[in-house]
Structures are given as C-alpha cells and as structure tokens.
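Sharing a structure with you now.
Every protein chain except one is present and positioned as in the full complex.
On to chain A.
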Amino acid sequence: MDAFTIRVDAAAFDAGQEIARLSADPGVGAVVSFVGVVRRHGDGDNVAALELEHYPGMTEKSLAAIVAEARARWPLSAALIHHRVGRLALGEPIVLVVTASAHRAAAFAACEFLMDFLKTQAPFWKKEIDADGHSRWVEAKSSDEGAAGRWQ
C-alpha cells in the first residue's frame, strides 16, 4: 500500500492497525494520530447521529492537495486520511488522520495541519440528527477558519 493514503468510505477504520502499518518503515521514529468522534453536544444539545455528505471526486482531490501541502512543509514518511461518510451514530469515529516522520515535531505539526485544512477545505457537510428525529445542517465555525489561518 502507498505510504500516503486517502480514503473516503462509509466503513469504519481500525486505528491501531493503521498506526502499526505506518510505523513499519524503519525510518519512522514518530507516529501521531487524531480521531474525530460524533459527540452529543454540537449545534444541538441531544445529537443521536450525524449524516455525512460529500462531493465525490472533489473530496479526494481536495484531500490529496492538503496532503501534498503537508509533505511540502514537513519531512513525512507516511500519512493517512480516512474520512467516513453516511450515517454515523453518537460515539462512532468520523475521521482518522495519521502522520509518520523520523521525529515527533513534524508528525505532530502535520497531523494538526491536515485536520485544520480538512475542516475548512474538503467538501464534507454534517447534518445533526437528534434523538427525536429532528435534523439540521451544521453551520461552519469561524474558529475553524481561524485554526487554518494560523498556518499561513
């Protein structure tokens, strides 16, 4: 499998298995991972599930561009972005980002960079579904724009 992987999939991921895979390169000294999870308090206070929509084609291109930008900034040995789509229940994982490098500084920074840019650039949209069946599209947060802006 390629050292730099992008997956957009309804299926869940096995974070432990992915971390092991990215750790296998003998040049790797640091692996950092991030998992985003469906939480109860979002725009609403009783979220039971999320519906994740995306723009097939543009999503993959956008994630590939974000990974390419991270590789231009840090000496990465490997990286993975696995973003789930479709209906995800409370507590289920949404996204996994893993970065691997010789040293931790690059792996930490690149992982945070990938998440910050994914949240503001990649064409995914979340709809919150409450326990009573009501639903609403999540509004974009200016704090996310701010988080991405600090890398410029």
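One rule holds for everything that comes next: a contact is a pair of C-beta atoms (placed from the backbone, for glycine too) under 8 Å apart; a residue touches a chain by one contact, two chains touch by 3 or more; residues count from 1.
Throughout what follows, contacts and distances are computed from a predicted model.
Engineer: Have a look at "Molybdopterin synthase sulfur carrier subunit", "Response regulator receiver domain-containing protein", "Branched-chain amino acid ABC transporter, permease protein" or "Beta-hydroxyacyl-ACP dehydratase" and point out the UniProt protein name belonging to the hidden chain.
Structural biologist: Protein name of the absent chain (UniProt record): "Molybdopterin synthase sulfur carrier subunit".
Engineer: From the list A:6, A:78, A:94 or A:110, pick the residue that touches the absent chain.
Structural biologist: If we include the chain that is not displayed, A:94 is the one touching it.
Engineer: For the chain that got dropped from the picture, name the residues of chain A it touches.
Structural biologist: Contact residues on chain A toward the absent chain are 36, 52-55, 57-58, 61, 83, 94-95, 115, 118-127, 137-141, 144.
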